[in-house]
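Below is one structure, written out as structure tokens, with a few remarks after it.
The other protein chains are all here in position, but one chain of the complex has been omitted.
A, B and C label the chains in the order they appear, each numbered from 1.
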Amino acid sequence: MKKFDADGLGESLLRGFAGRTSRRSLLSKLGLALVAAPAFPLLPVSRANAAKPDRSPEGKTAFARAAQTKDDTECNYWRYCAIDGALCSCCGGGIHSCPAGAQPSPVSWVGTCINPDDGKAYLIAYRDCCGKPLCNHCFCDNADRETQIYTPQLNNDIIWCFGTDSMQYHCSTAVLVGAAQ
Amino acid sequence: MKKFDADGLGESLLRGFAGRTSRRSLLSKLGLALVAAPAFPLLPVSRANAAKPDRSPEGKTAFARAAQTKDDTECNYWRYCAIDGALCSCCGGGIHSCPAGAQPSPVSWVGTCINPDDGKAYLIAYRDCCGKPLCNHCFCDNADRETQIYTPQLNNDIIWCFGTDSMQYHCSTAVLVGAAQ
Amino acid sequence: MTLAAARVLSSLTILALMTASSAVRAQEGETSEVSKMEPPKPEWVFVRGGFGSEGTSIYDTKTGKMKGMVNTSASSDMALDPTGKFYYVSETIWTKGNRGTRQDMVAVYDAIDLKLQADINIPDRLLVGERKQNFIISDDGKWGFVYNMSPASSVNVVDLTKRKFVKAIELPGCAALMPNPAVGFSALCSDGSLATVTVGGAKPVITHSAPFFSATGDPIFENFQYDKAKQQTVMMSYTGLIYTATLGATPTVAQPYSIQAAAGYAAADTKPLAVDWYPGGRQPMALHRPSGELYVLMHMGEYWSHKAAGEEIWVLDTTSRKVVRRFPLKIPAAHIEVTQGAEPMIFLNEEEGGNGIILDGKTGKEEHKIERAGGGMAYTMPAS
Partner (left out) sequence: MTLAAARVLSSLTILALMTASSAVRAQEGETSEVSKMEPPKPEWVFVRGGFGSEGTSIYDTKTGKMKGMVNTSASSDMALDPTGKFYYVSETIWTKGNRGTRQDMVAVYDAIDLKLQADINIPDRLLVGERKQNFIISDDGKWGFVYNMSPASSVNVVDLTKRKFVKAIELPGCAALMPNPAVGFSALCSDGSLATVTVGGAKPVITHSAPFFSATGDPIFENFQYDKAKQQTVMMSYTGLIYTATLGATPTVAQPYSIQAAAGYAAADTKPLAVDWYPGGRQPMALHRPSGELYVLMHMGEYWSHKAAGEEIWVLDTTSRKVVRRFPLKIPAAHIEVTQGAEPMIFLNEEEGGNGIILDGKTGKEEHKIERAGGGMAYTMPAS
């Protein structure tokens, strides 16, 4: 099995930073692993012809309006605004715990979800748990601010099992990173 | 991939025939590959406490009474009296043809089915087609005279892909061997 | 998380902070964790995914909740370690999925962290829709027996303590293994006998009982029930005859009796054009060992309907030889298993819709419904 090459990645990042790669593409690469940073607000997006969408907590999506904070085994639990897959909470794991024998991916896609209790936006890292067959429960596919693979850190179709011993997808967690600004 | 060892099998058969193995167990081994012989009538079955079941053409099973001879893509086609799996006729193959790229197993389980057109019993070799992912159509599970693995040539749960390049199960055919006596 | 992954994460966090230090209040962040299992409990049920599916889900029958999953590959066989320390998976994997080099092995998973401990290579094994009887463990947890047909019939003996393959024993004409603590294992044979294999000596010794059933006329379901405490195996034939074998160096098989007769009907038989209640399914029965009650999936039909899903559960008291309870099912089920505690819980796999159902074994009351529980064989931990 191919292991995640930490040194290789570091080198690639540094090469990028020092050399020809623009800040945009560095951020794009970085974004892949920016579980501790809200990736899309950092992207210097050039907008050709669309108004800036309202991303304030007030600009609630259909998901956010129906979200709840009590039951993390339901697809409408507030943190799941951009999750795609089986909920680890239904598979023997928890909201930020992999089921026994699975391994959390150190890198992930991210979402910005609104907690209905305080109306604030939080950054959520959707860490896949890897190395076991698909858990066949609680499939959810929410897509708030979810984009395509050219913005990979915001895409929830990718099998986010980089750096794990196995890339087999088991289930997904929703780890609270912090308040989004 | 482990290939079917023809010479090994022959040797084993001869050893069995010549040596300590009884005729019963030789026949049992042989039965595995007796696609050209009705296996169960040959087994010298010792009956302890059950009446001999009626195996005459008149002794029709529920399957035989409802069987038809027109459409080999339906589970009640007469030859399918003991088939278990996807019908190759629904997968790009035919009643005795594997779909392109699949490989027929040279050994198989067997059934004795009654043709409603002439009321006679025929020996059918259920040859699995192997080496492609499961064909997801026309699943049938008929069980006339189907037994357990200790009588393997009459068991339809075994993946009958011995001697093929790949043991992946794709679909099953029903090859007419001849009239049963 | 691996050490390497942790290093990546920490170095990336630093980079992230360099470029985005104000964007996140990092102190609020959670860390990712990995759950651990308890040792296998009597109230758990282990449910295979079904033909071609991977993974065996573990559910708590008291709550209906999933506890975890054992990594079972397609066409593998799982066995529970009687000592509760490991889950064993005998499996066959090609290096390129459906092509490449064949590898047969027994994978060893720790029962607490569910991590792979070892792959024990074995020569070969039979690929078949799930069968419990193709991979069994001795009562003391020290020996594994893996059935093989390639296409000659044999059994691979695996030393689970040393984690190595020991030898293959030829077993012509027989299959469907059960532990036989006195000597090694026993098996059913196509001549209607029970074979007993003495494993310990320099050469294996195989003896046969007198034939007692018809392997083609009225076969015994492989889904027989071995009772470690009594060293007995309760078996059932297609017509519903119940056979009890007492194991040992020279096993004995008691005269069979009819489950239909135990319910007040005439015994069923093999004749065509006769309708009766018959046992059937892919896992047609389960024995609650502490009480000796046998839970059987029964359906109305004609002979050779032995794979038909059950419309009722009949609970047969094997001591009084009476059917003491009958539970009609809303949706027919092809698999039944029962937990081995004092309060037995029944697990069923519904034939249509893919739900798993948990019933109270005493009352038949539906306690939980588990969507997509898994379509395959169910297991419970044997009484210790």
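The working rule: a residue touches a chain if its C-beta (ideal position, glycine included) is under 8 Å from a C-beta of that chain, and two chains touch if they have at least 3 such contacts.
Bear in mind that the values here come from a model prediction, so they are computed numbers and not experimental data.
Peer 1: May I ask you to name the displayed chains that the omitted chain touches in the full complex?
Peer 2: If we consider the entire complex, the absent chain touches A, B, C.
Peer 1: Can you tell me which of A:T73, A:N115 or A:S166 touches the chain that was removed from the display?
Peer 2: Hidden-chain contact among the options goes to A:S166.
Peer 1: Touching the missing chain, which residues of chain C?
Peer 2: 54, 71, 73, 93, 95-100, 103, 116, 119
Peer 1: Hey, which chain A residues sit against the chain that's not shown?
Peer 2: 1-2, 9, 12, 16, 21, 24-26, 28-29, 32-33, 40, 43-54, 59-63, 107, 131-134, 141, 143-152, 154-155, 157-159, 161-162, 165-169
Peer 1: List every residue of chain B that touches the chain not included in the displayed model.
Peer 2: Answer for chain B: residues 3-4, 6, 9-10, 13, 27, 30, 33-38, 41-42, 90-94, 96-104, 106-107, 123, 127, 131-137, 163-165, 170, 173, 175-181 touch the chain left out.
Just so we're on the same page, only the chains that are shown with their structure count from here on.
Peer 1: Using Cα averages as centroids, what's the distance between chain A and chain C in whole Å?
Peer 2: 38
Peer 1: So what's the Cα centroid distance for chain A and chain B, whole Å?
Peer 2: Their C-alpha centroids are separated by 51 Å.
Peer 1: Taking each chain's centre as its mean C-alpha position, how far apart are chain B and chain C in Å?
Peer 2: Chain centroid spacing, chain B to chain C, equals 26 Å.
Peer 1: Multi-chain contacts in chain C: which residues touch at least two other chains?
Peer 2: In chain C, no residue touches two or more other chains.
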